[in-house]
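The structure under discussion appears below in the form of structure tokens.
Selected chains only, in their assembly positions.
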Amino acid sequence: MTDLFEEFVQFRLKMNQRIHEAGNVRIRQFFALDGRVYEEGALDVKTKEMIGFTASLMLKCDDCINYHIVKMIQEGVTIEEFFEILAIGLIVGGSIEIPHIRRAVVFFDECLERKEKGLSLDMKLE
Amino acid sequence: MTDLFEEFVQFRLKMNQRIHEAGNVRIRQFFALDGRVYEEGALDVKTKEMIGFTASLMLKCDDCINYHIVKMIQEGVTIEEFFEILAIGLIVGGSIEIPHIRRAVVFFDECLERKEKGLSLDMKLE
Amino acid sequence: MTDLFEEFVQFRLKMNQRIHEAGNVRIRQFFALDGRVYEEGALDVKTKEMIGFTASLMLKCDDCINYHIVKMIQEGVTIEEFFEILAIGLIVGGSIEIPHIRRAVVFFDECLERKEKGLSLDMKLE
Amino acid sequence: MTDLFEEFVQFRLKMNQRIHEAGNVRIRQFFALDGRVYEEGALDVKTKEMIGFTASLMLKCDDCINYHIVKMIQEGVTIEEFFEILAIGLIVGGSIEIPHIRRAVVFFDECLERKEKGLSLDMKLE
């Protein structure tokens, strides 16, 4: 098993901390808003995470893709459901999505393996 | 009530017909695949249409946005659910999504009004 | 003189109102944040508007381009300064920026003419 | 027959003239370079125009698409060749290319009809 998960979480936490300390109010407000838009509302959290994943995939943001993969697994998205989202993303966005899909599958497989082994998927690294 | 729906459907049908008649096999195969990827599988059609809509919104394809709006309304997506998808799209894709969101709301409102009046939302225009 | 300015302002106001009334809290918070990020800080408003214009030009968002053109003219950006921003945008983003540049010049010319004639550039249309 | 060709050529000429007169040296140099990169070299003009068209299609620049359609028809690109380029663009860029493909086919058909009727395809409108 590779350590993509831990590398991802640690760089993310360290830099979010650094950016927070810089003290720009608008950036802090954006980060807060970014966290709350996925909370349960008319749509449940699982659906919102699938939508956030789709948005990230289409805009080819590998770190955002990874973030939503972790959340989707926490919400119980199965590997069949995951590949159906990838299929839609592939047909809407074309073959240029393939490299992002390859990396997303590597990361999904690793995170699912962590879950099955009872390892933490906590992105706060307490 | 404007006639965005009918204008959209007629141009779409006319040009899809023109492209089909040109006889390029790969394009025909792509169009067939594009139709089938939204069929029920591990995910239901409503969820897939919301994912297709999200993908289209992120890639700023107004015609694709309109297509999935019609399908989402057929599948029973409510206006609250619709705005929650827009909120995620706005935060993932930024303020440049706003003009597309404005136009999407105009089109959603018109299509919902058609549905409530019992007018057809059939994109095949039989 | 064309009426691009009034058409732009009226559709923008009408739809912002419609979106506001829909009541999605996250969208409202984003709109508020979007308004405040251009306020004076370490950088003055004129510089921030030039940066907002550049961002909009690179992401090919015609409505955002128009919004920042109005604000830049209010802040005293000259036509020579405007063309120097366009030149950077053209070289960073390539010839695909040209159609957006053509339309931006039409809109800038109209708004500058409004200013010289003493007509309002108020986007709130009181 | 619609008049898309003439509308396209006239707005393009008028605004290129306006931009030229503004006198920004870097923009003038870019426009000159943009004209010369399609001249015959190791690759012939027909191939270069097909490459320029592909680039424009992938970046979804409708005006650039139209420009290269006119040049491709002048260089003898057939409708079968045109659809084969569209097929590659569709598979690389995905279904979001479809609206651009629909409009490109409308414009190609009109320009081909002009050519067959002996009407001018001169974009300088002398």
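Going in written order, the chains are labelled A, B, C and D, and every chain counts its residues from 1.
Note that in this section contacts are C-beta pairs under 8 Å (C-beta built on N, C-alpha and C of every residue); 3 or more make two chains touch, one makes a residue touch a chain.
Treat the numbers as computed from the prediction; the structure is a model and nothing was measured.
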Margin query: Since every chain shares one sequence and 4 appear in place, tell me the total number of copies in the complex.
Written below: 6
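To be clear about the criterion, only the chains that are shown with their structure count from here on.
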Next item on the list: Could you tell me which chains make contact with chain A and chain B both?
Entry: C, D
Margin query: Looking at A-C, B-D or A-B, which one is a repeat of the C-D interface (more than half the contact pairs shared)?
Written below: B-D
Checklist line | Distance from the mean Cα position of chain D to that of chain A, given in whole angstrom | finding: 40
Note to self: Suppose each chain is reduced to the average of its Cα coordinates; what separation in Å results between chain B and chain C?
What the structure shows: 28
Item checked: Per-residue multi-chain contacts in chain B, two or more chains -> 30, 34, 56, 59, 64, 80, 84, 87, 91
Next item on the list: Would you tell me which residues of chain A are touching chain C in their complex?
Entry: 26, 29-30, 33, 36-37
Check: Any idea which chain B residues touch chain C in the complex?
Finding: 79-80, 83-84, 86-87, 90-91, 94-96, 98-99, 101-102, 105-106, 109
Next item on the list: Give every residue of chain B touching chain A within the complex, in rising order.
Entry: 30, 33-34, 37-38, 41-43, 47-48, 50-52, 54-59, 64, 78, 80-81, 84-85, 87-89, 91-93
